[in-house]
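To start, I am sharing the structure in question, which I have written as structure tokens.
What follows is an incomplete set of chains from the complex, kept in their original frame.
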Amino acid sequence: MSFDALFSPVILFFVLGAAAAFARSDLSVPEAIAKSMSLYLMTAIGLKGGVEVNASGFTMQMLAAALAGVALSFLLPLPAFIALRRFGKLDAINAGAVAAHYGSVSVVTFVTGVEVLGARGMPPAGYMVAVLALMETPSIIAGLWLARRGGAGGKQPAGDLLRETLLNGSVVLLVGSFVIGFIAGKQGFAPIAPFFEAGFRGVLCLFLLDMGLIAARRLREARSLTGRVALLALIFPILNGAIGVAVGSAIGLDAGSVAAFGILAGSASYIAVPAAMRLALPQADPGLYLAMSLAVTFPFNVTLGIPFFTWLAVRVTA
Amino acid sequence: MMQLVSRRRIEVLVDAPLARRIVAMAASVGVTRYTLMPTLGGAGEGGAWTDDQISGAQAKVMYLAVTTQQKAESLIEALTPLLESHGLILMISDVNVVRGGKF
């Protein structure tokens, strides 16, 4: 397993942010900028994926990856829910809310993974961006279904919720940029490429600096994070990521895409799902699910998870 | 000097994603005029929070409406069941306004 990636500036900025927050520095990135960097990264990755799919054309493998991604997003919440109830001792509402996060994906974990894989000479296929977008929302439905079986009073009409979930800003931007990239193709993308390519890694550095600050501050202030759920927040990415790698190699993807599949399955959402849960399950504790997803799973994935899934993918596809 | 009339000032601290729902609920009991104000952070029973997060799921906004005693009562009644489940903070105070017809 190669941990060279840990010393790339991108990851070091994450470590710097976390260290600053633990030391109680007042360093902070304005919220408007953090949100904008997030919009920029999603647009850039969406465009890039679309341009690549335009170049490669549609294939059966693409379809297989898409279906597998949707299936994983739907199914991964179930074992997570059971573990959260039994081992984590959470009530059905909180267990359902948390489970939804682990079925879904983290855009920035994926982006960081793509950087690391690219640097190792095994970039994932362009259509993995579409898989990313497809995996964002199915788990929300699964998580809500699990929570409601457990008695959560859903006063919100289902249609409304579906709309709000599918039209979450991050999903719309990712899908929209993918489509624009696909329409524009390599030639149409060329004039805007300098902005979306040259700046990409630098923005990722500053964004991960902020994520480090946010993750560490959240960890410090997390009241509801018991030892048991913190442990689950470390186990989920490992198991889900391994499942993702297995599924990816089963459908015959290349090593880079298999690793990306593992990263997607192992990551936990911190944008689309929290927003949906706040709306659909307001009784669930945001302090809990954000602490698990942002303050434990995200740092684990960005530092150790990505090299682990990559190593696994290389072994499995060798 | 113009006539000052007495009204009720209702403030509700609500999670940003749920604000739309409070606005709709207030409108359903006739309180259609309001202003939303930003917040930076705070602490309560549920621990501390700040607005520096990417997800925005835990950012909060302050809903402010000035209305008659009667509509205020309807609004409070409508909101009460949500206080616990949605984690709302509700404050009511007295305020004077000119042009009472507008409120």
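For clarity, chains are labelled A and B in written order, and residue numbers in each chain start from 1.
Methods note: a contact is a pair of C-beta atoms (placed from the backbone, for glycine too) under 8 Å apart; a residue touches a chain by one contact, two chains touch by 3 or more.
Computed from a predicted structure; not experimentally measured.
Novice: What would the formula be if every copy in the file were counted?
Specialist: A x3, B x3
Operating definition for what follows: only the chains that are shown with their structure count from here on.
Novice: CA centre of subunit A versus CA centre of subunit B: separation in Å?
Specialist: Roughly 34 Å separates the two chain centres.
Novice: Within the complex, which stretch of subunit B touches subunit A?
Specialist: 15, 17-18, 21, 46-58, 82, 85-87
Novice: Please give the residue numbers of subunit A that touch subunit B in the complex, ascending.
Specialist: Contact set of subunit A toward subunit B: 28-29, 31, 34-35, 38, 153, 210-211, 213-214, 217-218, 221-224, 270-271, 274-275, 277-279, 282-283, 285-287, 290, 294.
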